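With one protein chain held back, the other chains of the complex are shown just where they sit.
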Amino acid sequence: QDAVTLQLKWVTQAQFAGYYVAQDQGFYEEEGLEVTIKPGGPDVAPVQVLLGGGADVMVDWLPSALAAREQGAAIVNIAQPFKSSGMMLTCLKESGVASPEDFKGKTLGVWFGGNEYPFLNWMSKLGLATDGSEGGVTVLKQGFNVDPLLQKQAACVSTMTYNEYWQVIDAGITPEDLVVFKYEDQGVATLEDGLYVMEEKLSDPAFEEKMVKFVRASMKGWKWAEENPDEAAMIVLENDDTGAQTEEHQKRMMGEIAKLTAGSNGALDEPDYQRTVDALLGGGSDPVISKAPEGAWTHQVTDKALN
Amino acid sequence: MKSVLPILTVVAVIVALWYAAAVWMNAQWVYDQAARADTEVTLAEVIPQTLAQERPVLPAPHQVAAELWKSVVGQKVTSKRSLIYHGWITLSATLLGFAIGTGLGILLAVGIIHNRAMDLSVMPWAIASQTIPILAIAPMIIVVMNSVGLSGLLPKAVISAYLSFFPVVVGMVKGLRSPDAMQLDLLRTYNASRGETFWKLRLPASMPYLFASLKVGVAASLVGAIVGELPTGAVAGLGARLLSGSYYGQTVQIWAALFAAAIAAAALVGIIGAIQRVTLRRMGMAR
Amino acid sequence: MSWLVFAALFWIGALALNIWLSRSRLVKSRGGRLLVPAIFGITILVVWEAVVRGLEVPGVILPPPSAIGARIATSLPVLWVDFLQTFVKGALSGYLIGCAAAVLVAVAIDRSPFLQRGLLPVGNFVAALPIVGIAPILVMWFGFDWHSKAAVVVVMVFFPVLVNTVAGLAASEPMQRDLMATYSANYWQTLVKLRLPAAMPFIFNGLKIASTLALIGAIVAEFFGSPIRGMGFRISTEVGRLGLDMVWAEIAVAALAGSAFYGVIALIERGVTFWHPSQRT
Amino acid sequence: MRDQGAGSPVIEARGLELTFQTSDGPVHALKNVNLLIGKGEFVSFIGPSGCGKTTFLRAIAALEHPTAGVLTVNGMTPEEARKSRAYGYVFQAAGLYPWRTIAGNIRLPLEIMGFSRDEQERRVRDVLQLVDLEGFGKKYPWQLSGGMQQRASIARALAFDAEILLMDEPFGALDEIVRDRLNEELLKLWNRTGKTIGFVTHSIPEAVYLSTKIVVMSPRPGRITDVIDSPLPKERPLDIRDSREFIEIAHRVREGLRAGHSYDE
Partner (left out) sequence: MRDQGAGSPVIEARGLELTFQTSDGPVHALKNVNLLIGKGEFVSFIGPSGCGKTTFLRAIAALEHPTAGVLTVNGMTPEEARKSRAYGYVFQAAGLYPWRTIAGNIRLPLEIMGFSRDEQERRVRDVLQLVDLEGFGKKYPWQLSGGMQQRASIARALAFDAEILLMDEPFGALDEIVRDRLNEELLKLWNRTGKTIGFVTHSIPEAVYLSTKIVVMSPRPGRITDVIDSPLPKERPLDIRDSREFIEIAHRVREGLRAGHSYDE
């Protein structure tokens, strides 16, 4: 059996249901793979783990992957199970934000550590400075949760459709009290949750073969999860070693995740990719990447896996 | 035992203040919610609500106690929801790290007192090493050790050792140097070797210092183990409980994990204190 | 391979040099005493550089000191802004508040053995709360800017200083206290003229421990939410961006600032407790 | 045992007892102690270790509280006498505060008792001269020899002109020659000022040389076994110690001591 280690971008949750399902349902085993899934977290930089040899393949967002590639970390996207972005900016109505024009002078919570690129890109499109200068927005590095919104320390915070948004709701704030801006709707969506490997390893046929099997089984897992969201959520729950996740939250998350994976067969869609690259290149004064990346993705694996 | 009453008094005062603070800090949310729902609340309605929120700014003591109870007694110890399970994971890394840190600390101290070059060069850098933010390099330690195939307990223990070796070095250098000139001269008149001087004089004389620094070191070890748990993907352990609690805004869970950690630290320090008493009595140094 | 050989040779050479230096007359002078640790530090850097090159460790895992140095040189303005935010605003203010509060509380509970017996064990318990758990709570309470960082620092430095000060206030000898009694001196006279001066070596012990904790506390707190400047902010974001040279640049600044802070406190200690046997050479 | 003081009584102890409660049970440090000390007397206390000399001196200075009996100082309780700042106390070790200069140490009681700045300076200068330490005011204690430190600590006790001087083995740590000289000077000072002095010592010659009255004590429980009034004149050159009378008194003291001394001390 071939061993494969997968490094996730975040902690065990339904966001990664496809992989857990594939393992739980024996899809990996059918392919002859022995897969280890390593959860991530705020202090884990998946690229570092990949380059350090701690994992064979990782889940990451395209903007941070491209930024890493420009830093000299030769990683390539081999599959893209997520079709759409789940990022949004969630604002309290009472803070007076009704449209992007109202951001000026407000405090906005943003995730950093590689997740800030879509936001910075959006702001530069809106012409709002993020460095604290006059006429721009005040940016906060937001912690792990939505407290800044609840404590009214920020007018808006970053949320995912499938996770943090529901924490706001669970805290007792009704959807009517909120205004949300989906990155998809604002035309600044970027590709999330793709699978990446090190470029040089891919030239090894044995490794390529392993990835083909892995992607095939993973996509099988994703489709299974889309069809059986509640069972998928339970599988995730069983794999959560912290014991902190709740059934209700995971089932709801799985429902939202299914909407994002729908429409992807696993292969990266070139126009989506181009849209992300253009957005990142057009980042105004402080572009995330300085030149169009070459060879940052390949269909080499998905071509073999999906046909 | 004389201390029981004072401690209880102080604890009672703290609990009372805590309740008052909980009401005060959580009230804003109750008022905000009322405003959003367009209703008025009276003070009498506010107080009970502040003490029973799901994600309070400051959970009330009984909420923390209930959570502790639930996650310590209310679960099988093998359950992932049991704090005993998580506590044990952290504790095993703590103990391994503490053992490594103490061993390293003692070795360094022995080197420092016997070798002038080490004495001059190690101490300033040992101090500098403690001014490095451990949380920043912990992930790198994990990644680097991972890349040479070490994972699981050991990387956490290394971080824990990094924090605990320092107090041991400082204490042991003091302790091994504590014999006065007269006690050293006595052995010189016997023409004792360095080794004999170490085993018969320096080491026994350093025992009180060793135990004092072990107490500081074991608490630091625990912090190190918790810090080391964050960049491993926070899979399990008290650090993972802190982090996931924080990630989901579960303040009660954070506080319960915090208390579990403090209780573990207090227990470890207590155990070392007990060993100290027995050892020093055996050695005839306790009066 | 040749890099590794070089590292080993350099290391052995520096070791020999240091052993020779520490036996020579040079170490009797102030400059000579600084030379040995300096050589030790340089050795660490050189070996680090050579090993990273020799093993071809990728820069995103561990950058060589030369790259870190280059980054420091080109990023001085950013480093300075971060330093102001984290050290001056967060760590220093928290340190001053925390130490002052600890000394005042120590004096306050000093009169009551009852309070001491009750408060010190509870205090030790509270001091054992891991800072990584306290920091997010305090960030939630005190907001994102430096106030919450100062609060974390206050919590971290409070108990070491308190415990040392309480011990110090008890450190005057019975005979020295009896002397005050024969003068029929009142509580405050005894405190100011005897017990505080006698406590100074202990208080400074606490202040020195606290000085290494302060900056770490402020940096850690920034991991849990911050404005978009500060040493902790920079470290946590640059890790995600794989800007490891910047991360290490900040770590270097932190170690430098922390050691310098410790050194300053130790210097003040020399001045204040000049009379203590440990300070007389 | 009754005895008659020289001047009007300054310190009077009747049936004095002092018991320490320790974890091993009570320690009877003083038992049925009766003593009358007149104004201007120089009284030495001598006895084996642990016989209660220090305890008695401390009780006079209100640093310990008798558990029975009566102790009066100038007709007041020791506590009241302490409040009226009647005592200058010199401890066995010099006990100077290391963070103060010699002058600063001597100034300490003056500051506490609220003397004016000028007065402080004047008195510091005077007592420094009295104990032959002019020019050393700006030094720190550890920069002086043991004998000089001890003189400074005597100066400190003299600075505020207390009526009663209590000295607990002040010269115990000094060598014989220095001790001789300080003894001579102490006698001169006593002659000049007429203070009442209580003096604890382990040295028989010292006790005999200095005192108008020698109190011999014995331990377990601490009590007075002999009170010897010295027939020596007020003027005492050092070689008085070779005189017949001196040797006789010394002999009586030694016999008294040996009687109260158990073998394993």
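For clarity, chains are labelled A, B, C and D in written order, and residue numbers in each chain start from 1.
Keep in mind that, in the parts below, a residue touches a chain if its C-beta (ideal position, glycine included) is under 8 Å from a C-beta of that chain, and two chains touch if they have at least 3 such contacts.
Computed from a predicted structure; not experimentally measured.
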In the full complex, the chain left out is in contact with B, D
The one of B:Ile14, B:Leu187 or B:Ala212 in touch with the missing chain is B:Leu187
Missing-chain contact, candidates D:Pro48, D:Pro78, D:Pro170 or D:Pro221, resolves to D:Pro48
Logged for chain B, residues touching the omitted partner chain are 182-183, 185-192, 196, 200-201, 204-205, 207, 283-285, 287
Per the touch rule stated above, chain D touches the missing chain via residues 48-49, 132, 145-148, 174-178, 202-204, 242, 247, 251, 257-258, 261, 264-265
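Here is the rule we use: only the chains that are shown with their structure count from here on.
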Min route length, chain touch network, chain B to chain D, equals 2
In terms of CA centroids, furthest away from chain B sits chain D
Between the Cα centroids of chain A and chain B the separation in whole angstrom comes to 35
Chain C to chain D, mean C-alpha position gap in Å, rounds to 50
Note: chain D sits from chain A at a C-alpha centroid distance in Å of 86
Where chain C touches two or more other chains at once, the residues are 61, 136, 140, 223-224, 236, 239
